[in-house]
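Below: the structure, in structure tokens.
Every protein chain of the complex appears in place save one, which is left out.
Here is subunit A:
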Amino acid sequence: MPDKRNALVNTALLGLLVLATIISLATGTVQVSLFDTLRALAGNADPITDFVINELRLSRVIAGLLSGAALAMAGCLMQTLARNRLATPGIIGIDNAATAFAVASVVGVGLSLAPSAMALAGAAAATAIAFGLAGANGTRGYRFIVAGIGIGAIAGAVTQVMLSRVAIDAANAAYPWTVGSLNARSGQSVLVLGMGLAAGYLVLMSLSRALNTLQFTDAVAIALGTRLKATRIIGLGLSVMLTGLAVSVCGPVGLIALLAPELARALCRPGKVPLTAAALAGASFMLIADLLGRTLFAPLEIPVGIITAIVGSPYLLWILLRPSPRSLT
């Protein structure tokens, strides 16, 4: 079935992302014209512009783009698995746990693992515990979410304790992680995230039909030939992986995972899990939020996580308080 509407939405969101990318690259302490930015990307600008765009800004923009896309996809996936709009990795504590583990690796709690691996371990641990506490209902039902919120709170507290117990320099190094920022990224984490995102996206595309059926009750999904357990396990695993890898780059910018899928769902045709649209929207949101954080009070920089919290929290309240909460999608 040709799907014009979703193709159109994806094209429009891709356009938005390209625009956000170019403006992000051009904007900063040294303002570069859009034309010169494009020339620098093509490799024929003067050395100074080339340095500003390709050396200074490009890696930050790539980090933002990848982590935004990964967080949004992880959120969209988790919402679908739990059939609940609130069930994003940020809300059920996966971000916080990944952060706690990543901070532990930065402040040096004896484990000298890379932040990516540590964040992944944290994300997986939080999910496993939430899953265990949720009992027979698995990711469906409120127990999973409530258990996750509790785990997130504990992980947040652990992070604070670690920061208050270490030398001020180490705490400073780890601080950006706790609010969500693109400042603390390491090239290696970004590379790992890029590879994880590419692999995850391919697997998800092959699963997209099965994921679409998860929007119905279990009985309908099974009747339509979906391998329910396998789809859930792979989906949950990918959601955890994407969250962990993204957090190792940008920290817990959790609200991207709530906002981007919501926009994608509003624009796309119902009945399909809009993973691609969510990823594109998430990448754009992250870049725009980071751009605002860098420019609003320049030279003072506001971490991207704080910008998304200011924009996203009212939205979260609206979801919770709106008159007739219907189940997901």
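By definition in this document, a contact is a pair of C-beta atoms (placed from the backbone, for glycine too) under 8 Å apart; a residue touches a chain by one contact, two chains touch by 3 or more; residues count from 1.
We adopt the following convention: contacts and distances are computed from a predicted model.
Engineer: Leaving aside the chains you can see, what is the UniProt protein name of the one that's missing? Options: "Enterochelin ABC transporter permease", "Heme exporter protein C", "ABC-type Fe3+-siderophore transport system, ATPase component" or "Cell cycle protein, FtsW/RodA/SpoVE family".
Structural biologist: "ABC-type Fe3+-siderophore transport system, ATPase component"
Engineer: Of the residues A:Ala157, A:Ala223, A:Leu296 or A:Ile310, which one touches the chain left out of the display?
Structural biologist: A:Ala223
Engineer: Touching the absent chain in the whole complex: find that residue among A:Ser24, A:Thr37, A:Asn84 or A:Thr213.
Structural biologist: A:Thr213
Engineer: Since one chain has been left out of the picture, which residues of subunit A touch it in the full complex?
Structural biologist: Subunit A touches the chain not shown through residues 1-2, 136, 206, 209, 212-213, 215-220, 222-227, 269-271, 326-329.
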